[in-house]
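What follows is a set of notes on a single structure, which appears directly below.
Note that one protein chain of the assembly has been removed; the remaining protein chains are unaltered in position.
Our next item is chain A:
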Amino acid sequence: MMHDPRSVSGKTLDISGHCSLLVIGAGPAGLAAAIEAASQGVSVTLVDENPVPFETMSESVPLFYGQRMSGTVRNRNAMMEQMLESRPDLVTAFELGIDVRLGTACWGLFLNSENMRWMDRPVAGLADEENGSSLVTFDRAIVATGRRDMGLAFPGWDQPGVMGAAAAIALAGQYKALDGRRAVILGSTADAMIAALDLAASGVEIACLIEQADVPVGPADLLARLSAQGVEVKCNNCVQSVVPGRDGVEGVVIDGGHLDCDLVVIGVGAVPMIDLLAAAGCRVSYDNARGGFVPDLDEQLCSSFPQLQVVGDCAGIWAGKSMDPAIAETEGRFAARYAAQMLGSTVEPAENTFAAPSPPPEHAFDIGAYRKAWVQRSVLDAETEPHVCQCEEVSAREILEVRPPRYLEWQASDNKARTLPDLLGEAPPDPDQIKRLTRAGMGPCQGRRCREQIQALLALKSELPLSAIPLAGYRAPVRPMPLKTAAPAIEDAAIAAQWDSWFGMPRQWTPFWDVEDFYTVSSLDTEKPHVSE
């Protein structure tokens, strides 16, 4: 067979190494998985993007840090040491000979599927500050990328000091680099309460928790621990606005008063971090009991790509799991045992790797109704119109009216005004369609701060449950990466030699007056000048 020189056929990627088992994320689940697999004789590479470079954190990637990182984050060595201290199992991992790569982000997973078949093996894109980006191949991967926070707009939420609960916990605990003294916590979920307790333990004063619902929604035992410390949950309330100062938040206005604070910690929703999985093309579904969109997993925790297993928070978040890391660790070990078996390990697995992971409780708290209620109260009922998408500066009204972005200065005349229902037909609104038209979610933070709010807004407007709104797509690279960093270190000479802006078909671009009346492949023997556009 002839081969098309301009196609991928015969081209190779710049692969810097191979991993038998790649574990992505060194939290409780990923570490347990890596250690278990290594104990069973598997060669393991464990990557974690922490410590995250200061500049990346400033862009709210991967978490919503609210610009409250202290300067110590710039000291990479100190941050590395701090990380080893906060996760002692990392030392065990090193001792077991695991190839541990800290400060290394995975920005893409690429696996052959119906519409992409040319790679020899599954590929992962990695990047770190020193070496830039590189590609590795792998036999199997365990994805343990954890969680991020649902964002929540209110007037002034773009001020430094407004941040997510997971980001606050990471900065206060693992980094010991949270720049703040007094926090107001939004939400009364288990995750909000845990953030309050963690921050208090690290010396931050907790002003109160604010809850829009009538009663706190988190577990009673956490509530009791907060009460014991004198921390109150103010129900039926919300942040009306931020009091801004020179360094960001100086306080908030709530219903019936004012609170001094320099941190506003959003804890209304912990979201499984499925970006890598969704961008790779894993099947995902909305699961109320697991905190939102999660990958479809089989009993061995394999995703729709059998080589990819998923453990820890990115496989599902619920109150009990947030409170007890043992659940995530069990998932990690369970997945690792199967991975080791599939990779041909003959070492007898430890007894505790057979313990099946616990499922979420049956009567789960309805995160759909809860998130919608927060968005109604905080965003739609706000007195001014905060930007839901901070990167592209798009308000809720602009999203729901499907307004062209402001840079177009487009004034739709009345008869031409178009709103959400016009787009819909019979199907639920699609956040990707809204994104294309309003640009909400298209900015450099890659929709991390607005995605779940937009989902809730569309559900509210179309009077549908949150579960009816499809997932806004994720695309690689799931961590923003400079052009020069993204470039391959060594490019296959065949790619360079055959590079064309389009397919390089000779007759496609021959001027119309110069083409034959009847086309045959053999007519290409007569060369005619052409150039791709």
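As a convention for this text, a contact is a pair of C-beta atoms (placed from the backbone, for glycine too) under 8 Å apart; a residue touches a chain by one contact, two chains touch by 3 or more; residues count from 1.
The rule is short, and it goes like this: contacts and distances are computed from a predicted model.
J.: Name the absent chain by its UniProt protein name; which of "Putative electron transport protein YccM", "Sarcosine oxidase subunit beta", "ABC transporter ATP-binding protein" or "2Fe-2S ferredoxin" is it?
T.: UniProt protein name of the non-displayed chain: "Sarcosine oxidase subunit beta".
J.: Looking at A:242, A:280 or A:297, which makes contact with the chain not pictured?
T.: Residue touching the chain left out of view: A:280.
J.: Using the touch definition from the top, which of A:173, A:325, A:465 or A:480 touches the missing chain?
T.: A:480
J.: Need a quick check: the contact residues on chain A for the chain that isn't drawn.
T.: Spelled out for chain A, the touching residues are 1-9, 11, 13-14, 108, 110-119, 123, 125, 133, 135, 279-281, 392, 404-405, 407-408, 410, 412, 415-416, 418, 422, 424-427, 430, 432-433, 436-437, 439, 443-444, 446, 475-477, 480-484, 486-488, 491, 495, 498-503, 505, 507-512, 515, 517-522, 529-533.
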